[in-house]
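One protein chain is absent from this view; the other protein chains keep their places.
The block that comes next holds chain A.
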Amino acid sequence: MAIKAKHQRLVLLVIALVVLVGAALLAAWALRNQASYFYVPAEITANPPAPSRGVRLGGMVEKGSIKTMPDGVTIAFVVGDGKATVPVVFKGIVPSLFVEGSGVVAEGHMRPDGTFEADNLLAKHDEKYVPREMKDMTGEQARQVVAETK
């Protein structure tokens, strides 16, 4: 053997460290590229993310904005935060707590035309759970969410 036997523990340690540090660096790099950032409508309209990038959009479903498309399974609605609004389309079964005037977090991406295409909608999951992102919403919306949460 090329390596002296008495150094085996050291060699193993070095190999383990190299792999683990390598994994950590890779993870850090992947996280920078793949983590999906949270936006409110004001931010996403001012500075839209690239269409290829998965993001989350949180806000209030504007009153009177939910419309069902002719196929019966695609809906369009508008999410607002009091400063800006974003049109959203979603194909799927909406969560039961998804109603006009309540909070929603949409996962998906921004289309080049300024519409947000949602793959998934998270509404208030149960009476004890509020999407964490909502806690930073200010003013009227936060009060509304809290009122619903009680």
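In this section, a contact is a pair of C-beta atoms (placed from the backbone, for glycine too) under 8 Å apart; a residue touches a chain by one contact, two chains touch by 3 or more; residues count from 1.
Heads up, the rule we're going with is that contacts and distances are computed from a predicted model.
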item	value
Chain left out of the displayed complex - its UniProt protein name, from "Magnesium chelatase subunit D", "sn-glycerol-3-phosphate-binding periplasmic protein UgpB", "NADH-quinone oxidoreductase subunit J" or "Heme lyase CcmF/NrfE family subunit"	"Heme lyase CcmF/NrfE family subunit"
Residues of chain A in contact with the chain not shown	1, 5, 8-9, 12, 15-16, 19-20, 22-24, 26-28, 30-31, 34-38, 54, 56, 68, 71-73, 91-94, 96-97, 107, 125-129, 131-133, 136
